[in-house]
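Of the protein chains in this complex, all but one are displayed in their positions.
For chain A:
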Amino acid sequence: MDEEYDCIVLGTGLKECIISGMLSVSGKKVLHMDRNKYYGGESASITPLEDLFTKFGLPSPEETYGRTRDWNVDLIPKFLMANGQLVKLLIHTGVTRYLEFKSVEGSYVYKGNKISKVPADEKEALTSDLMGMFEKRRFKNFLVFAQDFKDDDPGSWKAVPGFDPVNTTMSTVFAHYNLDKNTIDFTGHALALYRDDDYLNKPAGDTLKRIKLYSDSLARYGKSPYLYPLYGLGELPQGFARLSAIYGGTYMLDKPIDEIVLEDGKVTGVRSGGETAKCKQVYCDPSYVPDRVQKVGQVVRAICLLDHPISNTKDALSTQIIIPQKQVNRNSDIYVSLVSYTHQVAAKGWFIAMVSTTVETDNPEAEIAPGLNLLGPVKQKFVTVSPIYKPLDDGTGNQIFISESYDATSHFETTCLDVLSIYRRGTGDDFDFSKVKHNLGDEDM
């Protein structure tokens, strides 16, 4: 490794693997290392099952859990929006060819101690049990406006008098359609996927775009707007690492990182064991630079192994349930996600549910109780409380570009925004998708 590279990437979490792929594709000479023996860091899917039990200090799982190699358990629960940024990145980089996805079967929202299907178009809204008849009509009118909305077409703004996407707040739009609190609640949290209510007093254009992303994603595959990769989310970093390797990136796992070497305030290399690899830039996750990040919050996540689906979801083999903050007197939403043996992440007949939220109190596990209560009997539960770190600076000074910890959102939109921002700060350019498409096309014979 005593060589000179343009960039050294530390950690093989999803963000670092995407960045590594983009840098290699752009012609940079990349060395990508991880202190672990496996790919994925925090975004790995743990296999076999005994490794998960060991990680949490438990004895090996009993035989009822089936073949332990059939399990691939995510540590961070997320789904892909079918029309979202990550799918765009996957398609344009050709990484989709290494992956297979299934559409998540249902998307539900919690209201008054029970769960209901999230209506996302006019037809579903009219049959929804979330609203009374008059409210349904008002909601339908609102959805028509949201679906027709175009940022750059004032003609599509007319339905709301005086509307413009920047100066009109979302609460003004809700008021125009006379929507009640419950409808606003599930629109903001289950369709626009906000975690708190700050959006209400911000420009309406952003919220309307998020509602459109939800309904456009839903339109792609039908049952829900979400996709999930077979064998677990840990396949995603591996796919992007392969992209990086195909474009010349060098991979080394199981490499202890001893020091990031700086001269005159700028990075010049990375020392591992007795060797130092030279480089002009370092890209890494917060765990490699504990003194260059600050803690900005915590996320609590419970991984629950079940031998049954969740009640009232029509026995869905995969689903998402959002518990809006107000329903349970909180400031941030609770997310429940469920995947199963049909995604090759569990042994036959088994399900994996994840309950997560942003921590607000000194007793994080108690905060996710409303989500846990929806699951029914849980065979085994693993609870983690993870700090959320942000970099202290944007990296342009010392050329060390640090990603943010994975947040509590249920999908990858913020993950992609962070990646694109890091790429822009590191290279001074927006990522040029056309570079990959052309070259990869030649591979198909």
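Assume a contact is a pair of C-beta atoms (placed from the backbone, for glycine too) under 8 Å apart; a residue touches a chain by one contact, two chains touch by 3 or more; residues count from 1.
What we mean here is this: contacts and distances are computed from a predicted model.
The UniProt record for the undisplayed chain lists the protein name "small monomeric GTPase", from the options "Ragulator complex protein LAMTOR3", "Signal peptidase complex subunit 1", "small monomeric GTPase" or "tRNA (Guanine-N(7)-)-methyltransferase non-catalytic subunit trm82". Taking the complete complex into account, A:235 is the one of A:235, A:285 or A:418 that touches the chain left out. Contact with the chain not shown here comes from a single listed residue; of A:103, A:224 or A:357, that residue is A:103. Counting over the whole complex, chain A has residues 38-39, 47, 83, 87-88, 90-92, 94, 96-103, 221, 227, 230-231, 235, 238-239, 241-242, 245-248, 250-254, 437, 439-445 touching the chain that is not drawn.
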